[in-house]
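Everything on this sheet refers to the single structure shown next.
Here the complex is missing one protein chain, while the rest keep their positions.
A and B are the chain letters, set down in written order, and residue numbers restart from 1 in every chain.
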Amino acid sequence: MTAYIPESQSETGVTEVKNTTCYMCACRCGIRVTLRDGEVRFIQGNPQHPLNKGVICAKGASGIMKQYSPARLTRPLLRKPGSERGDAEFEPISWDQAFNILEERLYRIRDTDPKQFALFTGRDQMQALTGMFAKQFGTPNYAAHGGFCSVNMAAGMIYTFGGSFWEFGGPDLERARLFIMIGTAEDHHSNPLKIAISQFKRDGGRFISINPVRTGYSAIADEWVPIKPGTDGALLLALINELIKQGLYDREFLIQYTNAAELVNLREGNEYGMFVRTEVPEEEGCFDPQNKLWWDRITNRAVLTHNKGADPRLMGEFELDADTPVKPAFQLLAERVKDYTPEWAAHVTGVPTETIRRIAHEMGVVARDQKIELPIPWTDVWDNEHETITGNPVAFHAMRGLAAHSNGFHSIRALSLLMTLLGTIDRPGGFRHKAPFPRPIPPCAKTGTGPESVRPNTPLGDLPLGWPAEPDDLFVDDDGEPVRIDKAFSWEYPLSVHGLMHNVITNAWRGDPYRIDTLMIFMANMAWNSTMNTERVREMLNDKNEDGEYKIPFIAVCDAFQSEMVAFADLVLPDTTYLERHDVMSMLDRPISEYDGPVDSVRIPVVPPTGECKPFQEVLIELGSRLKLPAFVSKDGSRKYRDYPDFIVNYETEPGSGIGFLAGWRGKGGEKFMRGEPNPNQWQMYEKNNCVYHYPLPKSYQYMRNWNKGYLEWAQRHRLIRFAEPINVHLYSEVLQQFRLAAQGKTEYRQPPERLRKRIATYFDPLPFYFDPLESQQTDKDKYPLKAITQRPMAMYHSWDSQNAWLRQIHAHNYLYMSPEVGTKGGFDDGDWVWVESMWGRVRCMCRFSEAVEPGTVWTWNAIGKASGAWNLEAAANESCKGFLLNHLISEELPPGTDGDHLSNSDPVTGQAAWYDVHVRVYKAEAGAQKTHPQFKTVHPLPGMKATPKSWLAFFAGRRR
Amino acid sequence: MTQLALVIDLNVCVGCHACVTSCKEWNTSGVAGYLSDDRPYGEDPTGTFFNRVQTFEVGEYPHCETVHFPKSCLHCEDPPCVPVCPTGASYKRPEDGIVLVDYDKCIGCKYCSWACPYGVREIDTHQKVMKKCTLCIDRIYDEALPESERKPACVLACPTSARLFGDIHDPDADVSVAIREEGGYALMPEWGTKPANHYLPRRKTRIRIHEDELVRADNPLKKEHERPVGPVREQTLDDVTSW
Partner (left out) sequence: MHPAFSVIFLTTLIGAGQGLFLALYSGEWFVHSRSGLPYSGEFYVRGSALSMGLLIAGLFASFFHLGRPERAWRSAAQWKTSWLSREVIVLPIVIVLVALYGTAHYFASTPDIAPPHIRREGTLWIGGATTAAVLALFLCTGMIYACIRFLQEWATPLTVFNYTLLGSASGFTLATALAQQYAAELTRYYGMWAVVVTLVALAMRTASLIRNTRIRRKSSLQTATGVKHQRITQRSQGLMGGSFNTREFFPGASPTRFQQLMWSFLVLVFPVPILLIIAGLFTEMAGFFAAAFLAQYLGLLAERWFFFAQANHPQNLYYQTMG
């Protein structure tokens, strides 16, 4: 190295550069992969990509170590006859054998009872295809990870304003002046959020973070507001209280764009709590008909909403006729929050009263006084012409700190209302939607409604997942009991729009609601970090009936690595990595849209598959063809699609003009977008364009999309929505009220089983309210005084990066972080071994003291701990000896109670897994403790896996030095 | 004279470690490579990195700041690691101030690492020579790269643009402006090493709200209250007194 000759000139190796999309996490940044002599030399962010604009993260930059990881599976494997699940004794088989096994099994199931086949998928990005496969197969037992992830966030907001954070929308930090981030550690939008926050701070914006722990983003907040876990609902309701009390709400916005001024019927009876409707001819559809009433201040009487010239009251109590008392929804909200004073909330949340007041004032005043006016004319759905787009520059972002609690749905409703009060929905500086959002409230997709929806050899008539709008939309039998294995869309969790993957194994094991035959798991580590009660669930996976047959007879796992789940498979399907396969980030699923318009993207292989790895997409298409599922075969029963890329291009929802998987370059020559005939060169066009299709909407369609006539008509034309109707904010939720009325026995609708009436009546409140999380209600808090939570480390993705030689040096094992007070009380010191115990079990780990944590909270990084030998790590690896998994302490079910014995430890509205509700105590471990507890039998490398380089490794692309 | 350097903005660094692994990734197959890893899949994995991100806690709960702190060779203007090197392997380039190690000369005596107060030099246990940040010298002068990418790998990677790169001797360079205007400082100034890399401190934004702003004439609550209508029927002053 005497002279630094730029390497690219001096290298003799052949260098190639290829674009694709990262999948070291679900953020989906554009990457540029440089190869040298066919080996990955360097992965960088693609500067031309709209999402990450050239930056990359710690994981993305470590893709090399994922690609060449010794933990990779490379051959299909069958559990050795006679060996036990979990022992990871496999023999390699050919793909043909693997397909034969599956075909035979699935054919039989589909021919008899399709719901015996359950397909559940984890952190994948192909729900459009997996969901379609399930529908075509005819099984309702399909869901992705959303139920254990953040469905509260999706449901809470989509049921309120037709969009959400998560992958559906976000804060407009380019224009915001005040940004409040609640319960977010890293989020899906990893890189873009970081780009935006730092730009926001540089531009002088004020950033407040509400979080029990100060790490990552919270670290750079101007103000950190530590809060007790699970109490954000109280804080948000108190903020609303103060905003209403001070008149710091956007009255115009509430009146025009929400149901705040609409009159709620308060006459006892089956219309109680529903909006009063007049006789306007009702149109077919799932949207809100415009037939409700306002109370006009000027004429002092009820008028049709959006009546030109009317100025409705937000507050007050009126009589429509002698026996029909009515109140505007806003009045009900004001009454609701009356007792949620800052003083009260301070007590619940630990946030001082003055802080709550001050933050409320900051929000209200910034929203009101720093108004943004963009010179963009637009027309609303009521045909009012507007000269400008206005915005109130207060932006929020929230994630699982709100979502992952059993009271999360209502907390998120409260947040949605707060954002609405401030007038920040799809406006500059506030919240912004991303296509295909906003959706109608609720979105139109529906599931089946009874057992008859599932029939042999028949695709589902509806979708496996949907958005119930009323009790009649539930997927239950005549007794009101669930049709789905995870009990989603049942009276236990009526709005479980993403399913309840976290209960599938337990339910199937118990045979409640029924047994299944085959469980197929794709890209989810259900024997480890995506399962609650992990130790027990591992036993269930291995449990047998008296006749010696496994309680879950057959488990197929498609994974790319030797995860903990792989050990429990009967059949292992080795997947490719993201650098080896085609993928689409489709408008049919969760595309990577920007605020300014739809964006979708693709992956294009940059290296050939390793060993016999096969993309799961190809597996599904092969299976679909073999099983002759209608979508995958031609009329004559012959295979329709050569492979996945062929399928993506040629699959049409309706012949000739359908929306397909990819929105860009449709039509024969790529001249159309969103819909249009298949374009044989679509992949190449994506490839040429950095693997992205970005359609920036005209400026006048970019804001106020819930009510923007131009946008809504555009969206309808392009089949994003069915109706070009206004999507008014549901400040007051009639959907919830209808469930409540059913539970109260007041309506004709389907009725819940008796045991659940009280539960539904309580939690289906049309206005947000605060309650102690369900598990907390049933916990002895004197015995278990602390709350235990996890959060994501930025440099690790769930469980799957411990096989990455570079990333694991950053997080080799984990500690339980806590306030030094906890140690003082427990008589132990920083770094000591401790037991952390919940009412469900205990885990031994090492502790670390930290000042940056609310004293009633203990926390750790998620999923760093590993089972011994998994991921092809050595038995002595830190991950299994010093690392631990908090999931052992978290139950998938609540303690038996009045509402039933096997209720999921989830939000009673949405079925969102309540990861962050667990109460614990911490005490010193016995002297001499050296290892975490529990420990599991070491698994050994599987056939086809590379031997780990035991002593050292030096990666040098293209040639060895 | 040119002195290239990084300026790291602690005000926006979120501690994501992107700079850590992108540095490793670029350099392991670059002119400064390889960067070996020991026990990569075993107990206490360890390896050579040029850049590390650390975390500090400042203050006591609840008045506590978490500071993420990336650190690589600071390319000192008066680098104590250079004169002590017996072979001349460690040197500072006069043309741009980058401090480098010539792997062909280095004997792996580690003496330079003792002479660096910042703990940024690492000996590669397998190549057995001293290694450290090169400021990605094989990127920044590579004319085959587009101009916009002639920057260190860590700088291109950083999602918060917390890492600025440039010539701190050029008063108009971004880095110099940032140091000047944002209070840029050097680490351990007590040793007179004059680190070229600088750090920008945390800055806070606050909002002050005046009481009047809560009242305001156009307060929407006013629209919800009834204005008194018609004459008041109860007693008024007029009923009880006259002047």
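The rule we apply is simple: a residue touches a chain if its C-beta (ideal position, glycine included) is under 8 Å from a C-beta of that chain, and two chains touch if they have at least 3 such contacts.
Because the structure is predicted, anything quoted here is derived from the model rather than measured.
Under the touch definition stated at the start, the shown chains contacted by the missing one in the entire complex are A, B. Considering the whole complex, the residue from A:D124, A:D772 or A:E851 that touches the absent chain is A:E851.
From the set B:P45, B:P152, B:G166 or B:P220, the residue in touch with the chain omitted from the display is B:P45, counting the whole complex. The chain not displayed touches chain B at residues 17, 20, 39, 43-49, 52-60, 65-67, 69, 71, 80, 82-89, 105-111, 113-119, 121-123, 125, 127-129, 185-191, 199, 201. If you put the missing chain back, the residues of chain A touching it would be 809-813, 815, 817, 848, 850-852, 878.
Rule of thumb we're sticking to: only the chains that are shown with their structure count from here on.
For the pair chain A and chain B, the distance between mean C-alpha positions equals 32 Å. The touching residues of chain B, when paired with chain A in their complex, are 11-18, 20-22, 24-26, 28-47, 49, 55, 57, 59-62, 64-68, 100, 102-104, 125-127, 134, 137-139, 141-145, 148-149, 153, 156-162, 202, 204-207, 209, 213-214, 216, 219-224. On the side of chain A, the complex with chain B involves touching residues 1-2, 4-9, 36, 41-45, 47, 52, 54-62, 64, 70-71, 178, 190-191, 194-195, 197-199, 201-202, 204-207, 214-220, 222, 224, 226, 246-249, 251, 297, 311, 313-316, 358, 361-362, 364-366, 368-369, 794-795, 803, 805-810, 812, 819, 850-855, 872-874, 876-878, 881, 948-958, 961.
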